[in-house]
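The complex is shown incomplete by one protein chain, all other protein chains being positioned as in the whole.
Naming follows writing order (A and B), and every chain is counted from residue 1.
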Amino acid sequence: MRRAPVAAAAMALALAGALLAACGSGSHVSDGRQGLEEIKTRADRGLEQVAPAVGAAIEVEPQRAVGGYVQAGYSGSTLLYGYDAQVTFRADRPIDFEKVRAALTDLGLAPGAIARLPQGRQGITATADDHAVVATLDADRRRLVLKAKTSGAEVKSGSLSAEERANLRDPKPLSLDLD
Amino acid sequence: MTTVTIAIPADAVAVAEVPGDVAALQGFAADLLTVSSGLDDLATFAGDVLSGDRWDGDAAEAYRRAAVGTADAADDRSLVLRKVAGQVEDYATGLADRQRRRTDLVERRSTLVSGRQDLLADVNAAVDVSDAEIDALEQRAEQLRVSIATFDQDHATLVSDCQTADEQMVQHLQAVDTAGEVTQSAVGLTDPADALLQRPGAPGTDGATVQSVHDWWTSLDEAQQQALIAAHPQIIGNTDGIPTAARDEANRISLALDLDRLETREDSGEPMSFAERRHLERAQAAQTALDNVAAREDPVTGEALDGYLSLYDPTAFDGDGAVAVSVGNPDTAQNVSVSVPGMLNDGASIEGGTESVGNLYSTARLADPDQSVASTMWIGYDAPSNFGLHGLDTLQVIDEGLADAGGDRLADFLDGMRTVRDEDAHGRANLTVIGHSYGSTTVGNAATDHGIPADDVVLIGSPGAGHAADHATDLGLPADQVWAGSASEDAVSHLARNGWVGTGLGLDPTDEDFGAQRFQAENVQRGTHDWIWDHNQYYEPDTESLYNMGQIVAGTHDQVLTAEHRHDPWYGPMQDPEEDRRPNEIPTGFEP
Partner (left out) sequence: MSGYWSVDPGALITASYDWRDHADTLEGLSRRLRSADVSGFPPGVSGAATTFRQQWAGMVDSLEATSRDFESRMLDAHAAYVDSDVRSQEAFQEWLLQMGEGER
């Protein structure tokens, strides 16, 4: 287990640091619109890496690849954006979820154990350097959604028009090489 | 063979259209009331230009006389326009009724037409029938004749009512569409608003309480309430004890007037002061938040959502601003939540804050689709934010002063929500209060110092549950109705006082000794981004925390995914078992 900070003064300083970090730039992503581009590129690249391996492992062709931004939270008047790139696999027989986990392991992503989720779903989470990979299997085990998720883009509230915001969250087809 | 003739009545007349758009008319009435309110402001100002006693003499007197003339003109126009706004509102209400009647008539006519066709077919088919059967057919024909006659009469009445209402509306509009007519029409009109505010129990009177304000408000008739909304929107919009719909109507007027003034200034290219820019930024954030709510759909019914601006004071707290937006109506919904944000939040944060409670609304609706929901983001206290006019007030975060004051305000706001609810009509609300970050300290202090009428309390990303909460039950609820969620890498949550060290904001509510129920709140992207993100993603769609908060708000507690508590022994550093658990994405079931 990770050790927590041990001195009050250090924690107070950490808090001040947190506040300043929150209103300044993220450590890995550029501010504003450029940051939005960066997190999309990372997630798309992540999906391109995992989707072919998972598809091959379960012997199912990817059906629909889409990407969209999600407003992940906010800090003061700064909106925090994440981005999900996802592909769906539909099979006519139950998918062996262990094979998905094995494929992620082979890619060096060190996935966690298969988790039981609400509504009978199952999930696997894996983490790469700059993105997370999530596989979710429906209760009937015939529909698998594979996502590469990124976050870290910070956009000032009011700097995006209503149309731009709607456009960001509107999922768009991805033209990625996923086979 | 004898031939019997059965007279079958002609079809009912086709139902006439009842054209008109009620929502658009209500929008028009709201615009008129906003203009009336702006004119009332001008009349008040121009009627009292020398109140400060800083200019005296003949020139000052000449100025005063000139200004009084303008005040009179503005007052006349304000009162007349307020009256017309009420007439348009009444017309819209009548139109809605007439359109309902038309819908009923369309259904009745459909029944009559098919009944007539059936009768016609039966008569044509009647060969070699008995006298009794002929009697039955004649009776059906007679009943049909009576029904169609009644229908035709009702239809004629509807057409006549439409014509009368339209003619009356035209007369109202044409009676006051020149300056001369307005002046004439204003004779005898008086503004009751100021006198109403002097009545016992009214806002600002000695000894006024949330309950007395509510009693005062409900003692007023609709016209008096409208007068107060138009003349004193800042008071009506921001006083606990006034129903949410009225607060919303008043605050939208204040917001519209702010935007009209400050956007005109901005468009003119003239320099704006720092305070004006901050004011405009907060007004625009509130408008954007309301627009965003209107663009959302209920995930169960697909209907557009209603937003309520239940607090709007952009100049409060030295210009940081106070604001609250509800997704859904908390006065009528079954499952109601109030979210209190923490550090860095001020009036400009309401856009992001409303998105968060919009996500919570949707998750709670899907958790129990049979129950209605209202989720409020309440930024009604002076949270430690960035730069106030008097400096960097984030430095205040280390003490509880702002949380104490905030707890006071929050307790009043929650009392107001309970007080204004008509429980006979809507039942008792299942109320969940959620505090995030320093907002959790504020919620803790509100609960321990004042008592809050919550059914559940949720503390997320908490740097401490407040000075007087040694145990979950100190919040005035059974421990199983106090919930805590903190991501293991949320550094702000590590600032709570655990075993032997802390920053003075209270105990960590996720600690086992505190006794609250801890729920899973890890983020799948843990470790892939700037660490402060783990403190700000509790309302993100498809996360453990949003899913769990949705279940708590909906009352589906058995669906909450609980987590092992933190442990902070006196002899060593804090230990968090959640750090070793892989986070999961929990589909919250809606497209954000």
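We adopt the following convention: a contact is a pair of C-beta atoms (placed from the backbone, for glycine too) under 8 Å apart; a residue touches a chain by one contact, two chains touch by 3 or more.
Computed from a prediction, not measured in an experiment: that's the story for all the values here.
For the chain that is not shown, the touched chains among those present are B, taking the whole complex.
For the chain missing from the display, the contacting residue among B:D21, B:D104, B:D194 or B:D291 is B:D21, taking the whole complex into account. Of the candidate positions B:Q184, B:T264 or B:T301, contact with the unshown chain belongs to B:T264.
The chain not shown here is touched by just one of B:D104, B:D177, B:D194 or B:D422, and that residue is B:D177. For subunit B, the residues in touch with the chain missing from this view are 18-28, 31-32, 34-35, 38-39, 41-42, 45-46, 49, 52, 54-60, 63, 66-67, 70, 73-74, 77, 81, 84, 92, 162-163, 166-167, 169-170, 173-174, 176-179, 182, 256-257, 259-265, 268.
Here, only the chains that are shown with their structure count from here on.
Subunit A and subunit B have Cα centroids lying 33 Å from one another. Of all residues in subunit B, only 281, 284-285, 288, 291-292, 295, 343-346, 348-349, 351-353, 355-356, 385-386, 394-395, 397-398, 463, 488, 491-492, 494-495, 498, 501-503, 524-533, 535-542, 547, 559, 561, 568, 573-577, 579-580, 582-587, 591-592 touch subunit A in the complex they form. Those residues of subunit A whose C-beta lies close enough to touch subunit B in the complex are 1-8, 11-12, 14-16, 18-19, 21-23, 26-29, 70-80, 82, 111-113, 115, 117-119, 121, 123, 125, 127-132, 134, 136, 147, 149-152, 157-158, 162, 165-166, 169.
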